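Let's look at chain A:
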Amino acid sequence: MDHILSVLVFFPAIAGLLGFVVSKESIRAYGISVAAIEFLLSLWLWFSFDGNYPGMQFVEMLPLIPAFGISYYLGVDGISLFIVVLSTFITLIGLIALSIEKDIKNMIISLLFLEMTMVGVFVSLDAILFYVFWELSLVPMLYIIGAWGGELRIYAAIKFFLYTFAGSLIMLVGMLVMAYLYHQATGVWSFAITEWHRLILPMNYQIWLFIAFFIGLAIKVPMFPFHTWLPYAHGQAPTIGSVILAAVLLKMGTYGLVRLPLPMFPDASVYMIYPVAVLSLIMIIYTAMVAYAQKDMKQVVAYSSISHMGVIVLGTFAMNPEGIAGSVFFMLSHGVVSGALFMLVGVIYDRRHTKLMSEFGGLAKVMPHYATIMGIMVMASVGLPLTMSFVGEFLSLAGFYQISHTMTILAGTSIILGAVYMLSLYKKSFFGEVVHEKNKNLKDLDGKESMALWTLVLITVWLGVYPKPVLEPINTSVESLVSFMHKKAITKEAREVIKPTVIKREAE
Partner candidate 1 sequence: MLEPISVSMESLNLGTLAPMLVAIVGALGILVIDLIKKDLDKTLYVMLSVLILFVDLGVVLGQTVGQRGFFDVMLIDGLAILSQIIILAASMLFIPLALTSKRFHEYSYPEFFALFLFMVAGFQFMVASDNLILIFVGLETASLALYTLIALHNREKSFEAAVKYFVMGALAAGFYAMGAMIFYALTGSVELYKIAEVLAADNFANMTILLVGVVFMIASLGFKLSMVPFHTWTPDVYEGASAALAGYMSVVPKIAGFVVAMRVFEFLIHSDVVWVRDILYAAVVITMTLANIIALVQKDVKRMLAFSSISHAGFVMAAIMIGTTQANSALFLYWILFLFTNLGAFAMLWVSRHKASIWHERFDHPYEKFSGMIKIMPVGAVVMALFMLSLAGVPPFSLFWGKLYIMSAAVNSDYIVLALIMAINSAISAYYYLKLIVYMFLKDPAENDGTVYMKNASKPLQTIIGFSVVLTVFAVLAVNPMMEFITSYVQASGF
Partner candidate 2 sequence: MFEAIAFYLFSAITIAMFAITVLSKNALYSMSALAAGMVMISGFFFLLDADFLGVVQIIVYTGAVMALYAFGMMFFDTTRDVKEEIRAPKLVFLLSGLSALLLVIALVAPIVSDHITALYPMTEGVENPQAVGIVLFTKYLVPFEVAAVMLLVAMIAGIVLAGKKMDESLTLKVEEEFQEKGAK
Partner candidate 3 sequence: MITLSHYLILSAILFCIGLIGVYRRKNLLLLLFSTEILLNAVNIGFAAVSKFYGDLTGQMFAFFIIAIAASEVAVGLGLMIVWYKRRGTLDLDSMQSMHG
């Protein structure tokens, strides 16, 4: 199947368009079926993917604006493959667990469009195409937050949109400069990322371009101090919105970091390691502390998300296969875990219409099943070994340890501080006596909720115990990426810092 990527990208969009015809009563089933088909398609992609080949696979190339070097250029490698699968998977799970009744049709159609943009971002190999999907993803998300959100939903939605939009426009300028420089060097216009990777730039160009790209991506990640849109977006968004936002949309930022600035500007990336690491550290520690101060369960999870994204960024800037592969893996695990956590908060919100921890307490008694899953996910979020998060967090930190010992120790506090806020969340809402009258008769998870959540639990544990099927393709691509960066780097420092794998694993 040569065009599986195109099918993956446009299938949900076409299904979304056709969805206008489907009657309101059946739209949920329609949405789930579409998402399921899409998910199966992505699984097919996975199984037909050659894990030992580090380069781009299933490449599709169609000139779109040849005069300007813009083309419809798709492809996946180990880095993007699983994020694509994650996107389709989370959409499916989110749709299964969807509990919204109001304007359900619009919701499902927007979700399907959102799915298109998410998949699109991760499979685009043309910078402009990447940008198109990147920006387009804002629109359905704006609608989802703004139409089904809480009280401040419009504020939150606009903030989300404008903030990211502004950042990405700066990135766009960076892309244009990049294209110009490419043109200068080769005489040909091209926006193909793979082509850009080949361009070796002088240091000062690299740094400025790095900054331009970084700002755009950092806002999406969101890096401190550009993170303040996120708590609002999460706080106001409906459950499904938060799930997708945390699980997939944020990954666009970190994925972008791996795909764009790192291989494009290896020297600048190395040069900027410390500033970026400092920001990440602030992100990790500061937001973890802020998370502890929250009164709202969802805000805790939201800030925890930021904190974990800090580790991902840190891992990315480790400049060695361990760190980068770890951070890519952490993206996946964070997707699953934070998605699950948001879903769990949504469960209780559906029942009580409040997310304040002070309103709860003793939930473990009334909703033991729920408490169990929450417990597992809390532990996964904390990064317990044999959950997915541990693999990612461990590798990210291990990778960055090579860059800076002190900083890794500081970043490592995330495992402590994470435990602090997560456990206090768990304690406040699940332990203790049932104080509030309303909580005494809460229903435990129903069928669709437990189905969705147990799936996530299973994946969390499965990939925590046996990450190999995912980690190996990632590693293959990342190793080639790092050795490519090493080869490409022009400054001595960068060559020293970027460490391709030298220690070969023992023969199996």
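Going forward, a contact is a pair of C-beta atoms (placed from the backbone, for glycine too) under 8 Å apart; a residue touches a chain by one contact, two chains touch by 3 or more; residues count from 1.
With respect to how the candidates were assembled, all candidates are chains of the complex that A comes from, given by their letters.
Just so it is clear, the structure is predicted and the values come from calculations on it, not from any experiment.
Screening 1, 2 or 3 for touch with chain A: in this complex the touching candidate is 1. Those residues of chain A lying in contact with candidate 1 across their complex are 63-68, 103, 106, 128, 131-132, 135-136, 138-139, 142-143, 146-147, 153-154, 157-158, 161-162, 165-166, 169-170, 172-173, 176-177, 179-180, 183.
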